[in-house]
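What you see is the complex with one protein chain gone and the rest in place.
Labels for the chains are A and B, by order of writing; each one numbers its residues from 1.
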Amino acid sequence: MADPVTFTVNGKSMQAPGGTLLIDACKRAGVEIPAFCYYEGLALQAACRMCLVEVEKAPKLMAGCTLPVTEGMVVHTESPAVVKARKTTLEFLLTNHPLDCPVCDKGGECELQDMVFRYGAGDSRFTEIKHHVDEKQWSPVVYFDAPRCILCYRCVRICDEGLGVKALGVTNRGAYSEITPNLGDHLECDECGACIDICPVGALTSGIYRYQTRPWEMEHVATICTHCSNGCKTTLGVKNDQILRGNNRDRSGINGEFLCIKGRYAFDFVEHAERLQSPLMRVNGKLEEVSWSKALSFVAQRFSEIKAAGGKFGVIGSEHTTNEENYYLQKFARQGLGTPHIDHRRSGDLPALLDALSSKQNTLATTADLYNAKGVLIIGSDLSQQHPFLAYQIRSDARLHQAKVFTVTEGPVREDKVATKAIRAAAADHLATLKTLADDLKSIGDLIVVFGDSIKGAAVAELVAFIDSLGIPAKYVCLVDYSNSRGASDMGLLPYLGPGYHVSQQPGMSMSEMLADAALDALWVVGSNPLKNATLASPKAFVVVQDIFLSETAQRADVVLPAASAYEKSGTVTNVCGEVQRIRKAVSVMGTKADLDIFGLLARAMRLELGQATPDKVLEEIRSTVHGYNVPLPVIATGGAAMTAPVNGRVPAAAHPQAIQSARDTLFTSGSLGRYSKTLNAVLESPGGLYKP
Amino acid sequence: MYPSLLHDSPHPSETVVLSKRYRLPNSRSIDTYLANDGYKAFMRASQMSPEQIIDEVKTSNLRGRGGAGFPTGMKWSFVPRTSPKPKYIVVNADESEPGTCKDRVIIQYDPHQLIEGILIAARAVDAHRGWIYIRGEYRYLIDIMDEALAEAYARGWLGKNIQGTGFDFELSSHTGAGAYECGEESALLESLEGKRGVPRIRPPFPAVSGAFQAPTILNNVETFAAVPSIFLMGGQAWADLGIPKAGGTKLTCLTGHVNRPGVHELALGFPVRKMIEDVGGGMRGGNKLKAMIPGGSSCPVLTGEEAWELTMDYDSMAKAKTMLGSGGVVIMDETTDMVKACLRIIRFYQHESCGWCIPCREGTLWLKKLLTRLDEGVGSAKDIDLVGDLADNMLGRTFCPLGDAAALPTMSIVRKFRHEFEAKLAKKAVSMAGLPQLVSING
Partner (left out) sequence: MTFSPELEKRFAEMAGKYPEGRQKACLIPMLMYAQDEVGYISEELKAEIARRLSISVLEVNEVVGYYTMLRKKRMGKTHLQICTNISCLLWDGDKLWDRACEKLGIGHNEVTADGTVSLEEVECIGACSWAPAIQVNYDFQHNVTIDQLDTLIDDLRKA
């Protein structure tokens, strides 16, 4: 940080570190210098000329976005010359801008409207003919209307610098300059929609959202995306109980305005025609629709019978349900049903990491840490595909802070482009390979190690020991797949660990063992699809499935209970780094119930005393009993992220670490959920692949 | 082969220094060059330190000959010679300023003089590689330049260990592809790197971050070509060819309504009247001088009266609120339609605007549409006011000087020849006499 300098803006004395851009310095002091092309974090352009201000002793107006403050500088941001410059620059801009406001999606959220309102003239003197170019469609998701474009180049920069994809460029010249997609007339990219949201006007619009509503007609519900584990905030626009769009233009949440195609567009599974909207019961071999009361009482009755007879229950939890639901479920299983056999589909060896880090302080990285670290080591994951927000943080860290990145992966990854060293190795060799980087890593100030399922079991401890030997401060991220995979683990959906990684008094069967046990009496599957790739050995098992679609597992069930998706209920989820955030109910789908409600109703029907099954009450219990989850409520309640502080002692190892495997989703797949998103499947890049940049 | 660009002999009023070899037979061959003081200046400069070389150029008062007129010695001194980055020399042979056709003459008739000037600049900043960026339309000159470069390499004046001095220098030509904006130094550097010709944010300037982000000397063809003479006759002697604060000679392109248009080497400070009457052989058809562009279309236009008393140097032109510019003198006689001229000039800038910044790309297009209409006589007095106002709204607000280059001539023409605009409107105005009265709705 350079020494502070003192300068004057509009008569007021200010201070800022020498070299700070004038536009930034003013912003921090509450003086707004308007700009279109200037965007924090992206390369400077000085193209729009809206930020021109008067600087004493300068021969002409200076662009505030490229002018560093110096000692004694005297600036006027509202002088008549500046006011005139802004007014006339906007007048120039509006000459070819079409009068589309009544039909343009951006109306009401448009930065050009805002600018003209504040700084523009009341009318335009332009009476010539405007130059028209037809609107183009570049993908199912992206539409481009050239006459509306103000050529601020934000879209080009966010795609190139921010996403590392570089699918947009500029062609032609002068007033006929046009943004152009990488395949000439269409896009091949991540289809993330960042370009659409960063566009200050309605030049780039969403094919999913367009022409359906005005933004002020929607209710905006900020919740957490239900797909991957990164925990991005997505603000859903809801009208008439229908989700019309998702974005994060208000930059709330840990992800700023970053979202991938799933966070922005893959909410459409909510209203898929095949949504389960009625409980189903197997009658004469066929699943038939029944009422909730009939289904619930039947399940309660059968569970009570099996429990009384000392039968064996297997419970498989979800990677998408809330912490409250996970906590309640394991309580239901262990206390209510008296069974130790509870598990979920595990994708990362968290217990092994926590064990290796026992007695160390401050060794788990947050998503913010990934933006500030001096070095990042990526092992065994195609982050841009599988963890796009983490990839975005790391890429931004490399771009803006010159962080050193190292990749050790089975194939090429996008992060190679910013990596100091990029090494290819088969999963089995990752540990040995990364050890060859000892000398490179030693010289870095601090390091974050991000690892996938190629490091599990005993290898985790070996990894930590190796990093320790380097003698530099290090933090870790153990990658898991889905929106609450971390929460499933933290809340004890594990056969040998209870909530907060306390050793379970009685260890139970793992998921694969349950499925292979021919003597299993009952199987309760919540929000998971284990029978997609496995079979249930026990022919007589009473199978109850709670899910949002009739998955392969649900098709085998005796009773199917229609569940609400994450966008239809409230609670908390924990992202891959351990940051807890609140999800908020955006819409309702008739006939479904939140999993927690179902647990509560079953518990009541079975006369079990498991506590009140509401998110608030359960969260209270979690905060007071689960190690590390004493997170501050005001942070959660106001939409913030609170980092958990997991167990700081020894944690026993998993019995079969080789069962821990990533689902290897790409940007365009999402477990069993992705197939129900029309948007995810409509884009030409779908289903995509890993390790092919 | 190629059309001749020279009159049979120089005009007696010319100061023949830079152009001294032009009329020699085989003027562009290296043998002719060597037989006529060729490469002697480089050998002399090779005995001097970089500081001495720069001082000599400073003493000469040589100013950039492309149009901006920045003191050359000072520009060279900005290059951080001790930087670990390689240093480069880039020659701006993009010559696209309307009215300008002199760099063409230098390359066609004495390419080795340019090479020698580049070599001396290279010694001043320890550069070992350079490029001559030549506009794409000048293909035959690129071929001529390539031939000269091949000769120089073959005879040991380029490449490794030049003439045993221990100095290495690699030099090649690089073609443009049709873009006036690439004559702007930072846009040229972008084009050199294989990108769109869009200018860069400055600072940093090319001297610090230029070609391939390394310290670079970037100058016009004529600027480099003038350097060998400076080292042959000495900086002060060269400066004294001109006037104080404007040293040396300048290749001046006389174009437009004179009897004897052509490219002539005139000493700085040459009187305009003499230039037109003597060197230019007088006004075509004995017509009167209505207007004059002193140095390429990017300058404010002078009326005949204003121009008559001026001299061709930086201060005289600046006092008259215009510029010496590139040396492209455009003489307009009384038959000239100033509105049409204004339109054509704006059409040029609109066509060449790179589109990066709002005021230039939208402003030039609006002005073009407006002036097209006014040229046809369709409009009102407010529209004439609007022309000057729009131009004024571009002035000083754009990312690079092209916006100013479009605004300045436009504003000067509409202000000094407003009556011509009004006359066009008057001619086309529709009389309301005899037409039915319009009905007022509001009682």
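Brief remarks follow.
Here, contacts are C-beta pairs under 8 Å (C-beta built on N, C-alpha and C of every residue); 3 or more make two chains touch, one makes a residue touch a chain.
These numbers come from a predicted model, not from an experiment.
If you put the hidden chain back, the residue from B:113, B:186 or B:297 that touches it is B:297. Touching the chain that is not shown, out of A:70, A:171 or A:362: A:171 (per the contact rule at the top). Taking the complete complex into account, B:330 is the one of B:330, B:390 or B:414 that touches the chain left out. Across B:196, B:250, B:368 or B:424, the residue that sits in touch with the chain not pictured is B:196. The hidden chain makes contact, of the residues B:28, B:135 or B:368, with B:135.
In the full complex, chain B touches the hidden chain at residues 2-3, 5, 86, 95-101, 103-104, 129, 131, 135-140, 170, 172, 174-180, 191-197, 212, 214, 253-257, 261-263, 293, 297, 328, 330-332, 336, 340-341, 344-345, 348, 351-352, 354. In the full complex, chain A touches the hidden chain at residues 166-173, 178, 180-184.
Here is the rule we go by: only the chains that are shown with their structure count from here on.
Averaged C-alpha coordinates put the centre of chain A at 55 Å from the centre of chain B. Residues of chain A touching chain B in their complex: 44-50, 52, 60-61, 66, 84-85, 88-89, 91-93, 95-96, 125-126, 128-129, 131, 150-151, 170, 172-177. Chain B meets chain A in the complex at residues 179, 196, 201, 350-359, 361-366, 369-370, 373, 386, 393, 396-399.
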